[in-house]
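Shown here: the complex without one of its protein chains, the others still in place.
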Amino acid sequence: MREVAVVSFAQSRHVRREARNEVEILMPVVHEAVERSGIARPFDFTCSGSTDFLQGQPFAFVMALDAAGAWPPIAESHVEMDGAWALYEAWVKIQAGQADTALVYAFGKSSPGDLPEVLSRQLDPYVVAPLWPDAVSLAALQARAWLEKTGRSERDLAEVAARSRRSAKANPHATLAGDYEVAKLLAEPHLAAPLRRHDCPPICDGAAALVLAAGDVARRACKRPAWIRGIDHRIEPHALGARDLADSPSTRLAGVRAGVGKGGVDVAELHAPFAHQEWILREALGLGAGVDVNPSGGALSANPMMAAGLIRIGEAARRISDGAARRAVAHATSGPCLQQNLVCVLEGA
Amino acid sequence: MGDASEPKPVKTIKTPMRLEYQYTAGEATSRYLRGIAQGRILGQRCPSCKKVYVPPRGSCPRCAVATTEEVQLSDKGTVTTFAIVRVPSENISVPLPFASVHILLDGADIPFFSVVQGCPLERVRIGMRVRAEWVPREELAPTATSIRWFVPIDEPDVPFEKLEAAL
Amino acid sequence: MAERCAVVGIGQTHHTARRDDVSIAGLVREAALRALEDAALDWGDIDAVVVGKAPDMFEGVMMPELYLAEALGAAGKPLLRVHTAGSVGGSTAIVAASLIEAGIHERVLTVAFEKQSESNAMWALTVSTPLQSTVVAGAGGYFSPLIRGYMRRSGAPEDTGIRVALKDRKNALKNPYAHLREPEISFEMVANSPMLWDPIRFHETCPSSDGACAMVLSSERSAARGAHPPAWVHATAMRSEPTQFAGQEKINPRAGQECAKELYEKAGITDPRREIDVAEIYVPFSWFEPMWMENLGFAPVGEGWKMTYDGVTALDGELPVNCSGGVLSSNPIGASGMLRFAEAAMQVRGQAGEHQVEGARVALGHAYGGGSQFFSMWIVGSAKP
Partner (left out) sequence: MKGPITEVDGVLAAPHVLEYPYRRSVGPVLSRFFTALRERRILGVRTAAGRVLVPPAEADPDSGTAVTDDFVEVGPGGVVTTWSWVTRPREKQPLPHPFGWALIRLDGADTAMLHAVDAGDASRMRTGMRVRPRWRAETVGEIGDIACFEPEG
């Protein structure tokens, strides 16, 4: 395996509603990531992640190319997935020896639509989508399955939410941050029982970009590159009724393949948009109590669709590069109720 | 094939979709449309390559830099190429057939997509000089439809060689 | 570093305006099962799945690969979804190939599809934007002015496009999977067909199809199992440029030129016209054949039309182009690029049946998308690279 590292990372401030269009949000973020890398354009490969349904307009990624710097023409690809999978595609290109450097970016503008309703268009188009179940209600089905299987309580969910938003106070990019009392959170009504509003991610607009580089190029670009020691992703069946929603076997398998258990973990950035999902993911990845989970505040503090997974990798890499962590795990998810999961292990040396 | 009165098996289902969005135009497009509402066509100049974009998108894709300098453009221009559209399209309200044209506005560096009316279709040609036909002053609004279409003007054609770069 | 990659299984559906007999899952499985059968493999032999398709609005399913996980036997496996506009079928195959070349997987199933009949292609491609006025009528409305520009610049005879259409529709008669199979097709029929987006005539336009294409790609270790010899991937390349900017060359885009240049260099090709035996290129409107002949370096700028005119691109010509009937005869948009890549591989595997070019050893697969701005290409050969 070739040595590949994240050498720079940048993200927008994720806000409830952006006045700017995607190119306007994305361009400064891409510029920042490129400048921080110190690597001169052109990159050997560029890859992005986004989806058209958020704004209800086809080909959003085509215009986003304006922000990437695609002249002279670049070797470029796009996944209709979270940007974490764009990073995976770029990592594969580098592994194949077809690139030494790559620019990866992702963006999502969820504010124009009713996101939980828009996400219902991801569901089986014959027997589920016609019922228009919203994403929050489906996450709530999963939350109950987990609560009842483990005997945990809604307090365990509120604690994740309170801790996440407390951590987010140190994250200038977060949408939601602050001190919340668990007892007060639990006094609030359910949004979709057993989930309360605080157990759910904020809906926001945002973008992120990072630069990957191989071997010596990475060493030259960055004092302390965040080396990708393992990366893998797996999908589960789509039918919710054919899965054990209280578990995440795809995360477990990806974690094993990525080598999570080969060493101690200092920091984990888990893409858990809903509070209970953090517990499911911790368990699937075998993360013990000593692991600092979501020091950025996680997706419960900022969840720009299609970028939030890539941001987990960027946040984990940042903590490696600034010396706060020696070994970190980053995770991204896609699809209803953690259907698809990616796990990335990063190390400082 | 069995009893004719037997109901046919279900082969298709209807799954109508309706999603409502609040579209926001972004900063550059909003500035442009506010200009349109005043009967002005505003482009933006790239600080790097100095080319003028219209409608402006807030950036120059060639240089991947933000554009901020505003440039007021003429509402006259030259047809660089065109199609005569004879098939209906769900999203187009212009009656068929019509001339869908690329127009290089005077002072701009990228073609502007519009429609030419006011002359027989067979007279529409590359190099033809045209001018924007606006809706009446009191109907001007911040939407692209404030320019109804373009009409020919009595100026000599621009030679093809001068337009080739804009194709 | 790079492992060799082989195409060991190819499958496609019968393409038609409305595949009313299948679901979306059934459509992709039809292609995938044919590819598996061709490779003499089963679902369990596949390590990863790479899916491609054009805008999700065609079917109204957001990220439909999630729903297709079961149908593609992907549970417990990695699944990727690529979307690069019209070039997506090609770029999807390239992503799948790089998984093999990187040594990450032994066997990858790649599938591209479109079920356009669930909605309407013209609508899905040009969903209107508030505050803007839509004056570009679908893909035909977008590309027609570029074709007019090419005609004016090259001075090509006006019947060039008619000749391309006639050739491709005749080729389609030899392809059992083609959508448009019109035995009565003639020069007059094409010439007299109505102008849709003048200068594009009805019979010079691609259809709107339901269809899918699938390939099994394999490492060298696992390649020798199917009945047909593998097609070896000699080179792949992708290039993109922005949609519209000042000074852009839209008729002969630089992204396409540079993509081809890199492709030939990687494949060790110095004289493409002589060294490539057969090409499957993305021609949705007839005039794009001469335009791409120039862009791909097969003809000097302004002279691509001569290749059509002189019969060079005919099935029995010096460089047969689109022997399958091409996009002009079948166009399930998301799959169209992969069909080009797959048909190129079928030629060097000697698998193309009635539209086989005798002795084809090196073939080009080409796809483009967006506003002539996304390009993906591969060279496949019967010999190991």
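Quick notes on this structure:
Lettered A, B and C in written order, each chain numbered from 1.
Note that contacts are C-beta pairs under 8 Å (C-beta built on N, C-alpha and C of every residue); 3 or more make two chains touch, one makes a residue touch a chain.
This is a predicted model, so every value here is computed, not measured.
In the whole complex the chain that is left out makes contact with A, B, C. Within the set A:28, A:130 or A:215, the residue that contacts the chain not displayed is A:130. Per the touch definition above, the residue from C:72, C:146 or C:283 contacting the chain not shown is C:72. Checked against the hidden chain, the listed residues A:138, A:176, A:316 or A:329 yield one contact partner: A:138.
The chain omitted from view is touched by exactly one of A:34, A:47, A:60 or A:192, namely A:192. Among B:17, B:49 or B:121, only B:17 touches the chain that is left out of the view. If you put the missing chain back, the residues of subunit B touching it would be 7, 9-27, 29-30, 33-34, 141-143. Touching the omitted chain from subunit C are residues 18-26, 29, 43-44, 57, 59-60, 69-75, 117-120, 123-124, 127-131.
Touching residues on subunit A toward the chain that is not drawn are 17, 19-20, 55-57, 112, 114, 117, 125-128, 130-134, 137-138, 140-145, 148, 189-195, 237-242, 245.
The criterion applied here is as follows: only the chains that are shown with their structure count from here on.
Chain centres were defined as the mean of their Cα atoms; on that basis the chain farthest from subunit A turns out to be B.
With centres taken as mean CA coordinates, the chain nearest to the overall protein centre is C.
Inter-chain centre distance (subunit A to subunit C, centres taken as mean C-alpha positions): 33 Å. One finds 29 Å separating the Cα centroids of subunit B and subunit C.
For subunit C, residues that reach two or more other chains under the stated contact definition are 60, 127, 129, 242-243, 245. Among the residues of subunit B, those touching two or more other chains are numbered 15, 17, 23, 25, 29, 61-62.
Subunit A contributes residues 2, 46, 51-53, 56-59, 61-63, 65-66, 70-81, 85, 88-89, 92-93, 95-98, 118-119, 121-126, 129, 232-239, 242, 249-250, 253, 334-336, 339-340 to its touches with subunit C in the complex. Touching subunit C in their complex are the following residues of subunit B: 11-12, 15, 17, 23, 25, 29, 33, 46, 49, 51-53, 60-62, 80-87, 89-92, 94, 97, 100-102, 109-110, 113-115, 126, 142-145, 147, 160, 164-165, 167. Residues 1-2, 23-24, 55-57, 59-70, 74-85, 91, 94-95, 98-99, 101-104, 124-125, 127, 129, 237-243, 245, 253-255, 258-259, 370-371, 373-374 of subunit C are the ones touching subunit A in the complex.
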